[in-house]
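Data first, discussion second: the structure below is written as structure tokens.
Removed: one protein chain of the complex. Kept in place: all other protein chains.
Residue numbering begins at 1 within each chain, and the chains themselves are lettered A and B in the order written.
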Amino acid sequence: MISKRIEQLGGVFLLPVAIAALAFVLIGAPASWVTLTIAGLSMGMMIFLMASGLSLVFGLMDVLNFGHSAFVSFGAFIAASVLTWSAGWLTSDSIALNVLALMLAIMAAISFGLLAGWFFEVVIIKPVYHDHLRQILITMGALIISEQLILAIWGGTPLSVPRPEFLEGAVIWGDVSIEIYRVFAFLVGAVIYAGLYFLFKRTRIGLLIRAGVENREMVEALGYRINRLFLGVFVLGSALAALGGTMWAGYETLISPALGSEMMIVVFIVVIIGGLGSIEGTLLGALIVGLMGNYVGYLAPKLALASNMLIMMAILMWRPSGLKPAVK
Amino acid sequence: MSLLSLTNMQTQIGEYHVLHDVSFDVSEGGVFVLLGRNGAGKTTTLRSIMNMWTPSKGSVKFRGKDISQMHTSDIARMGVAFVPEDMGIFGGLTVEENLVLATASGSFDPQRLERILELFPALKIFWNKQAMKLSGGQKQMLSVARAIIEPRDLILIDEPTKGLAPAIISGMRDAFAEIAQNTTILLVEQNLPFALSLGRDMAVIDDGHVVHTGSMKAFAEDNELQNTLLGLA
Partner (left out) sequence: MEKTNGNLLVKGTVFLVWAILLFAPFLFQDVRSTEVAARILVFIVLVSSYDLLIGYTGIVSFAHTMFFGLGAYGTAIALKTMGPSWSAVILGALIGLGISLVIALAVGLLSLRVKAIFFAMITLAVASVALVMASQLSGLTGGEDGITYRPPSIFKPAAKLLTDENGKVLRIFGVKMNGKIAAYYFVFFSSLILFCVMLRLVVSPIGSVLKAIRENEARAEAIGYRVVAYRTLVFCAAAAFASLIGSVYAVWLKYTGPDTVLSFAIMIDILLMVVIGGMGTMWGAVIGVVMMTLAQYYLRDLMGVVADATHNLPIVPELFDPDRWLLWLGLCFILLVYFFPTGIAGRLMAKGEPA
């Protein structure tokens, strides 16, 4: 009876709401809670960008790409470099120049993601379709190489990331202070999610991708080349990861080469929690991890990473395929 | 010239899916039935025709063209549809979306759609529902509907009556009879009465070999042959 009611209200999608409600009670201070919730949501959206590609690629082709986080870190570093070069525009009073510099950085990161994703799929992944063991090993090798390349190109010291002037600062609203950048990051993620949702639900390509995730062979028997579709999804996922890296760089304002491997753990936890192959699941997992990270970081700072681990274990015991996996 | 012609086709996938020597010709129009025991190689034959499993030897000719090395999607685009044993429904997609994917243009031919929905009225009722919510028989109907939503030259259907209630089977027979008026069906079937009532030509496959080909009429009249080939009591 109760479970049916919960199902009607949104089922597992209520989980982030429940977490937020519980945190409200535990934190006790509404102003801090609002700040943390906004931080958590924006962090969740950025993680969603990074994780969605990994989840789709796995869902569609059963390919697990351990090198996925390389797109995130390259995206972050490329954007940081572009922003540093255009520092004059960033500090300018003209919002148009601010936006232009930001757009340049984003475009650079996304273009890199597209190109590198294409290269990665064709050269690294294609020879090892259907062979999980070698996939894991080879993509891991690629991850090592890309981390070393970042070290070789940008050096080992942390890089500071300038933000455009119009995204600096916070809006104060009573006791509540809301950082503008966080709202911006949230909005970017939300727009991308809406775009993906539209793509999947309303377009033929999206339909094909959803069908391919379920039954690759049948899609081919209906006359479609799934490998081309897969290349497209891989490239799109890589570009989104690079965009996620860009947003993350602006959020952290100081990035180090370890960023990729740190985010990889978070991304893995997100796709495991959410269930592989669906963007709804990935969004759900990302929001849960983002919110938990901020709440626990406030309540018990030392437990932040372990809390993600615990929630992953708990969810796996409850639902072994994650909260909202694609239909298989 | 026959529509589909298999010559000495051999396939080996793992230990259980082995064809040693499969040859038969399917001429245009009507229902061609492939009979045989469980594990004889019927499904393997259909999958080999679609090149979902690649034959190692022999030829598969469709309208005279060897398709044994062609990509599955290209074979489909030549006008061959496949209704697999597990029906291959996309459960997360709606009935409408399942059907849209099977059209080449992304839009329906209204008359054709109307006729299909008359054949399978359940699909109309569940039009906007996720396909995983359909019953087994309804899923089978959707799978067949998907195969005929566009004009096709050849439809491969793998055991459509498996696990279905008798009433549904009889509806299915009528539907197949109508479909076969405009296209050719290669039907894999274990349900002998169903096969007998539909088939024009037939072949029996056993242990990866074709052991008999001929007309369904002759086979239907020869009880002894039925017993030796199919091991029916």
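The rule we apply is simple: a contact is a pair of C-beta atoms (placed from the backbone, for glycine too) under 8 Å apart; a residue touches a chain by one contact, two chains touch by 3 or more.
Because the structure is predicted, anything quoted here is derived from the model rather than measured.
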| item | value |
| --- | --- |
| Chains in view that touch the one left out, judged over the entire complex | A |
| Absent-chain contact - pick from A:V122, A:A152, A:V171 or A:L187 | A:A152 |
| Hidden-chain contact residue, picked from the options A:A20, A:I136 or A:L299 | A:I136 |
| Residues from chain A at the interface with the omitted partner, ascending | 58, 62, 64, 66, 124, 127-128, 132-134, 136-138, 140-142, 144-145, 147-149, 151-153, 261, 264-265, 268-269, 271-272, 302, 305-306, 308-309, 312-313, 316-317, 320-321 |
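Here is the rule we use: only the chains that are shown with their structure count from here on.
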| item | value |
| --- | --- |
| Distance between chain centroids, defined by C-alpha means - chain A, chain B (Å) | 43 |
| Chain B-facing residues of chain A, complex | 204, 207-208, 210-211, 214-215, 217-226, 326-327 |
| Of chain B, residues touching chain A in the complex | 50, 52, 71-74, 76-77, 81-82, 84, 88, 90-93, 97, 100-102, 104, 106, 132, 146 |
